[in-house]
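With one protein chain held back, the other chains of the complex are shown just where they sit.
Moving on, here comes subunit A:
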């Protein structure tokens, strides 16, 4: 009795996800920026990678208008304390932001096999987090930690449950090839911003190259 009921509920969700997800990947994500004007602030979720990634994304966040990108939620890997310190350095008012911890999808030197488990774990952790926060913007720059929250946002977007913009900024270090997160988020993110010409232009028409 329960099984058919679950099937009847889940089946349409899966079908809708596949159809709408494909539509988003092919016809919405990676297109030219539409001219819009907005006055309301956007709740911004910022995924902190670790080390260099955190430094890079916070340099960008420092240039964003703190009244427009408000409030800010930083999502941080559990094993990283330095990131926390760096956030405190750029945030002045404690009421403007908060920091949430999730687990990391791949430790340095962790094998790709065991990293599948940690990634699945991180995806399940991201569901309640994203649903609770309902951000207007998800900002990330790798590494693997940022993939699970992006996939979950993409899932909710596909089902019309959220309308969150995902922006992925590829690291300054990647000159000729995309990182693993870049390769995946090139399709999943609404916009991919790159810093070197080989990752944009005719090679990768979906990305936005910053000269």
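Everything below uses one rule, namely that a contact is a pair of C-beta atoms (placed from the backbone, for glycine too) under 8 Å apart; a residue touches a chain by one contact, two chains touch by 3 or more; residues count from 1.
The rule is simple: contacts and distances are computed from a predicted model.
You can't see one chain of this complex, but its UniProt record names it "UDP-N-acetylglucosamine transferase subunit ALG13", from the set "Exosome complex component MTR3", "UDP-N-acetylglucosamine transferase subunit ALG13", "Trm112p-domain-containing protein" or "Ribosome production factor".
Summary of contacts with the chain left out: across A:98, A:121, A:134 or A:174, the touching residue is A:174. In the full complex, subunit A touches the omitted chain through residues 33, 36-38, 42, 51-52, 55-56, 59-60, 62-65, 68-69, 136-137, 139, 165, 167, 169, 171-177, 190-191, 193, 195-196, 208, 210-211.
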